[in-house]
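In this view, the complex is presented without one of its protein chains, the others remaining in place.
Per-chain numbering from 1; labels A and B assigned in written order.
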Amino acid sequence: MDISQFFTSADLFGIAPEIILTVTALSVLTLEMLHVSRPGIILMVAALGLFLAGALAINTSGDEQILFGGMLVLNRFSVFFDFLYITIGLLTLIFSQGYLEKRGSASRGEYPALILFAIIGMMLMTRANDLVIVFLGLELLSLSLYILVGFLRHDQLSNESGLKYLLLGAFATGFFLFGAALTYGAAGTTNYNGIVTAITNNTILSDTYLFLGIGLLLIGFAFKVALVPFHMWSPDVYQGAPTTVTGFLCTAPKAAGFGALIILFNRAFVDIHYQWQDIFWILSAMTMTIGNISALIQHNVKRMLAFSSVSHAGFLIMGILVLNETSISAVLFYLVVYSVVNLGAFAIVSAAEQEERGLNLKDYRGLAAQHPWLSAAMTIFMLSLAGFPPTAGFVAKFGLFSAAVSQGYIGLVIIAVLNTLISIYYYLRLVVNMYMQKEESTLILSYKMLAIVFVGLIAIMMIILGITPGYLLEIVTEAASTVA
Amino acid sequence: MITGNIITDFCLLILFLPLLAFAINIFFGKRLPRQGDWVSVGSVLITLILSLSLLMNMFMNWDANFSYEAQFSWIDLGAFKVELGFWVDNITIVMLAVVALISSMTHIFSLEYMKGDIRYSRYYAYLGLFTFSMNGIVLANNLVSLYIFWELVGVSSYLLIAHWFEKHSAADAGKKAFLTNRVGDIGFFIGIMLIFTAIGSFNFQDVFAGVSQGMISGTLLTLAGVGLFMGAVGKSSQFPLHIWLPDAMEGPTPVSALMHAATMVAAGVYLTVRLFPLFSPEALTIIAYVGGFTALFAATIAITQNDIKKVLAYSTVSQLGYMILAVGVGNYVAALFHLLTHAMFKACLFYGSGSVIHAMHHSLHELHDHDTDPQDMRNMGGFKTKMPITHWTMVISTLAISGVPLFSGFLSKDAILAGSLAFAQHHPQHFLLPVFGFGAAAITAFYMFRLIFMTFHGEPKLPKVFEGIHESPKVMTFPLMLLAGLSFFIFYTLPYFNPISDHGWFTELIKAGDSVAPGNPTAHEIYDGVHHAHYPAMALSLLVAGLGIGLSYLMYMKHKFSAENWARKMGFLYKLSLNKYFFDENYNRFLYQPLLKLSRAVAYLDWDLYDKYFINGFGRVTNLLSKITGRIDYDGLDQILVDGVGRSVRRLGKQLKQVQTGRLQNYMLFALVGLIIILVIQTI
Partner (left out) sequence: MGIAFGLISGSFPSEKYVRNSISLSCGNLKYYSKFADSKRVKKSMYRDFGTIFIFIFLGIVLVYVPLLIQKLVAPSNPNPDKLATYECGEESEGSAWVQFNIRFYVVALIFLIFDVEVVFLFPWAVVFNELGMLAFVEMAIFLIILLIGLAYVWKKSDLDWVKYNVKYGRGRYASLIEKPKPVQES
């Protein structure tokens, strides 16, 4: 028996980014173990690994490749997501440095390692062509995140949220696994292609099993991307987690969840997607409405952003409800803009955070007088999240809404637009607090220069993307065309 | 050889490098070493190199029909598509070179002239902004981006005129320039919209194609043409919107040289040249008359001005009138040619005046004399020996502007005058046009030599000040010498060497295209006419130029006639000219004041009569009514409907907050309920 019949060198080359990231993560752990405790070096190694993985990901792009006998599929869509994760990971590492120093945990090498592991998990999720691989990726991601959320082990809030996330995450994983099992029971396979064939050839063993399986899988994902009513964990966890981890938590896993959901419903369940449109409709409307209304009354910036991210998930679900090439490309564009803006916003929040203050909206009063540039960047982020015209957020929302309108979901788009209006209130509240209050700011910002440079870059990019979205639109359209 | 995408890259660089310099200097200028002037100078020098390489490329290609258009989709959201682009042909390349050359000369000249200015880095930033927007105008391939850059040029002009905004007159001049330009821009905008509604595109080529297909014709086309020309009237300071340019001399002199002599004011001419094919015959006649009249009219004002920069300003207005006249009679290649030569010698003249003012200023400063006007020619005289370089370069450019053979101005002016003469031969009813042209030529020669004689020759009027006059440093004389060199004919007639014929690379590489508007003669017919009128025009123009120079020589050099005597004899005319035909005063009296009065009257009607009696009376009644309805409305409807919505949203939020207990059990319960609901919905 020759084991090489199970995989070829092409397979190995296909997962080269994952391999590189694994090696990087392990070397980061080893470095830390060997008392190379200068955070700069560890960060450099991690960044190098991410760059290398990104370069390899480019290299593996091109035509669609099926790896490991149909377990993984590599195409432009997955490469797009690989890049998104790597970018988010890099930005998180850069923004985390100053914050971890402030919290006295800068020298802990697990942090970059865990982020790298989470990225590997997410990459698997969007490359997967098999429910088992999705599950594997999901678990790798979740385990890393559990630890990251409770990373500050002497901070009670961080501990509490870590435990909450672990328990609810396990709950969600149970749903997911049960759903996968039922799907397997119905279709006789966990492979997406197999499921499609089973559905089209009408060789489903039991409609009920398939129905329950899809429902439970959907709920598993709904937990991960925090859709109402499965969002309840997110504000607590987002608030308790270290702020930079919160930034990571509300961007990359959400992107991975939506990516995997798109593939699942666009490949495996493409023929019965229409049966679930009612559910997506309701989930979308409920998620954006309840997320927004809850965000209205928050006084804590992190909680406000957490609820806002819930409402953004509601907007994104619209794209999965429609599920054609336009809507998928709109979702991808939205994910990029949303992720990058949120990372920038959380970077500023993490710079402002202090022992007793810095997390309440009121603490931001008069910040603009002291830190005009950072306040300007924060304003751009908030406007972008709210979807104001000269920013990229507007283009993102416009694309999503127009995709939905063109398929006749006018009612839902009206709800979405009303929600956008509501959301402007709480986004601008932060801006108003920064600019229009006479009081002297008592916040002392602590940050690294590099982080500030990147915050500025993101802000500029949001404006540029808002004015000339052409390049990114081209990329997302191409990525979407490979799956749609 | 530069082709295709490389041209696009070059154009992008030429366009955006100055913008980059602007961005760097406006944000970080003060923190950079030397306040960031090197950023601007460096960027504009790179622009110059790129522009010159495009020019060299044009020579190497030697293709009169060269045309390259690059389109970018700016916003592409499927159905909604906005495209921007470049249109590069020989005209564009020549214009780019002119803008880059004069702009870089200005940057270099300003290194010394603006030294120690309080807003030094901001000055350079604005120069960058101007260069960016001017290049944008030149490169535009559609009316929208042309309009955008047009306005940007106006903004940077405003900013630079009012650079010393502590001076009231400078701030006012900036405002005046901006507002006067707005008047023209309204017409411009109307013209653009007329064209767009008729043809449905902003792109030049599409517009021309549309006009030739007759999608817009007759009065509407004339109206659109006149509207577009209105923009040029404002920007190129033509009668009756010429009032802003002389005031704009309040800005720093290098700025006057760059914007108010060589490039920005020429944008109006460039616009009419670019859009020449779509002007109807009626519109062209209007253009010709406006241009010709302005040429003569401004020249008559220039005779009596004593401020050295004011003379040059009116001379610019007059020369711009020439160019407009040339477009109007259909000889637009000559207009462009004069634009090119005029840019060189007029910029040189302005730098020369800047050099003189700089010297005067320093001398006065040393004497602690802050009352004497450093720009008044009556305080100068005899500077020839003290400032030889300035003197000789200015003399060369004066010879050029007067239309003396061997110099560039002779060729271009000659072409324009021949064009107007040919036009009058074909249409004898328009005999006034060549009269305007030749008259202006004579007067131009007269007042320009008056300037030279008053400034550089004769006895020094203020001997003390004269002692302190020094030649300017090399940074300032270098642009002077370069531009004076470029005022010789040879640079425009290569590869031919004939000082009395404009036949050269310019006329070979830039060929007039046919007009697409119905009723216009073809380019060939115009060319033939000009060719026939060439020699008579040359003889006449030489005659009038000689007359002007001679009179000036006799009056201001030899003092055969006393200028004061003449002024006294023709008191009324002299006063008219000295006070610029009382245009400002008349605008003030007949336009602004009546408008102000009208608005006051309207305000009186509005506030004191209408408001007091009608509104208040009505208000009282309404008040009563509203109190009644208010009860219903506020206590009833508002509480329930309007506030109610807001309050209920908040209440809903509060209730949702209570759901968020922080207990995992509850969260899981909610999730389970959600699961059940989903399954139930799916099964129903």
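As a convention for this text, contacts are C-beta pairs under 8 Å (C-beta built on N, C-alpha and C of every residue); 3 or more make two chains touch, one makes a residue touch a chain.
Remember, predicted model here, so these are calculated numbers, not experimental data.
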Residue touching the undisplayed chain, where the options are A:L445, A:M462 or A:V476: A:L445
Among A:Q65, A:N193, A:N300 or A:Q354, the residue in touch with the chain that has been omitted: A:Q354
Where the missing chain touches subunit A, by residue: 1-4, 22, 26, 29-30, 32-33, 98, 100-108, 152-155, 158, 200, 202, 206-209, 211, 271-272, 274-275, 277-278, 281-282, 353-355, 407-409, 411-412, 440, 444-446
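By definition in this document, only the chains that are shown with their structure count from here on.
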Residues of subunit B defined as touching subunit A within the complex: 72-78, 649-650, 652-654, 656-657, 659-660, 662, 664, 666-668, 670-671, 673-675, 678-679, 681-683
Complex contacts: residues of subunit A adjacent to subunit B: 164, 167-168, 171, 175, 211-212, 215-216, 218-219, 222-223, 228-230, 232-233, 235-236, 275-276, 278-279, 282, 290, 293-294, 296-297, 326, 395, 398-399, 402, 422, 468-470, 473
